[in-house]
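Please see the structure below; I have some questions.
Moving on to chain A:
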Amino acid sequence: MSEFIDFFVGKYNYWAFILLMMIGLYAMIAKKNLAKKIIGMNIFQTAIILFYISTAAKGGGASIPIIAHGHGHGLSEHGARAADYINPLPHVLMLTAIVVSVATLGVALTLAVKVYHQYGTLEEDEIADRIRAQTGGEP
Partner candidate 1 sequence: MSPHLPALPVVVPLLSALLITILGWSNRRLPFPIALVALTAGLLSALGLMKDVLARGVIGYNMGGWDPPWGIAYRVDHLNALVLVVVMAAALIGLIATRDRVKAEFEDRIVPFYTLFVLFVTGLSGILLTGDAFNLYVLLEIASLTGYALIGLGEGRAPLAGLNYILMGTIGASFYLLGVGYLYLMTGTLNMVDLAARLPGLYDSHVVALAFFICLTGLFVKMAFFPVHVWLPNAYSNASSAAGILIAPLTTKVMIYVMIRITLTVFTPDYAFDVLDIGDAVVWLSVIAIVMGSVFALAQNRLKRILSYIVVAEVGYMVGGFWLGNRAGITGSILHIVNDAAMTLCVFLAAGALLTRVPGDRLIHLQGLFRKMPVSMAALVVGGLSIIGAPPTCGFFSKWYLISGGIDAGHYGFVAALLFSSLVNVALFFRVFEIAYYEPFGADHGHDPRAHGASGREDAPAAMLAPLVVVAVLLVALGLYSGDLVSAIIQHAIPARII
Partner candidate 2 sequence: MESIVSLKPLAAVLVSILVVPLIIRSGNRPNLREGWTFAAAGIKFLIVASMVPAVLGGAKLELTIAQVLPGAAIAFRVDAFGLLFALVSSSLWIVTSAYSIGYMRGLDEHSQTRYFCFFALSLSATIGAAFSANLLTLYLFYEMLSFATYPLVTHHQDMEARSSGRKYLFYIVGSSIGLALPAMVYIYTVSGTLDFAAQGVMPASVPPAVLTALVLMLLFGFAKAGVMPFHSWLPAAMVAPTPVSALLHAVAVVKVGAFCVFRVLTGVMGADLLTGAGLGTLVCYIAAFTIIVSSLIALSQDGLKRRLAFSTIGQLSYIVLGAALLTPDGLTGGMLHIAMHAFGKITLFFCAGAIFVATGVKNISDMTGIGKRMPITMTAFFIGSLSVIGLPPCGGFISKWFLVMGTLEARQYAMLVVILTSSLLNAAYFLPIVYRAFFCTEEESKFDNRMGEAPLWCLVPLKLTAFISIILFLYPKPFLDLARLAVVQILGGP
């Protein structure tokens, strides 16, 4: 039993991100409202960002990678121990990923606005009805 608990608790960050991802995916697939789909998409992307960030963490009191006490001379005098700092690379990568996801969200919202102007709704069923009405039933 304790193994199970270890398995679940010890990797809680993974479970959290998987849960978030599934929520996002569910919203994207199951929701009929385009705005909700876009929200789902954002949750999905955020889940992956969280996953990267959580992999950077280290136990044992590692902190953000800013050299303490080191006003210019710190490095040469004491040296920096990698274990004292969390891994900065995933953070850097995720900065880029956040930019990407914001841009995606922007484009998606723009198109959603355009769709809304066109059909007067963001509900997929109603849009489909309107398209059918326009084209006389043909795809």
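These made the cut because all candidates are chains of the complex that A comes from, given by their letters.
Simple rule for what comes next: a contact is a pair of C-beta atoms (placed from the backbone, for glycine too) under 8 Å apart; a residue touches a chain by one contact, two chains touch by 3 or more; residues count from 1.
The structure displayed is predicted, hence computed values, not measured ones.
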**Prompt:** For chain A in this complex, which listed candidate touches it: 1 or 2?
**Reply:** 1
**Prompt:** Which residues of chain A touch candidate 1 in the complex?
**Reply:** 25, 28, 34, 37-38, 41, 44-45, 48, 51-52, 55, 89-90, 93, 96-97, 100, 103-104, 107-108, 110-112, 114-115, 118-119, 127, 131, 138-139
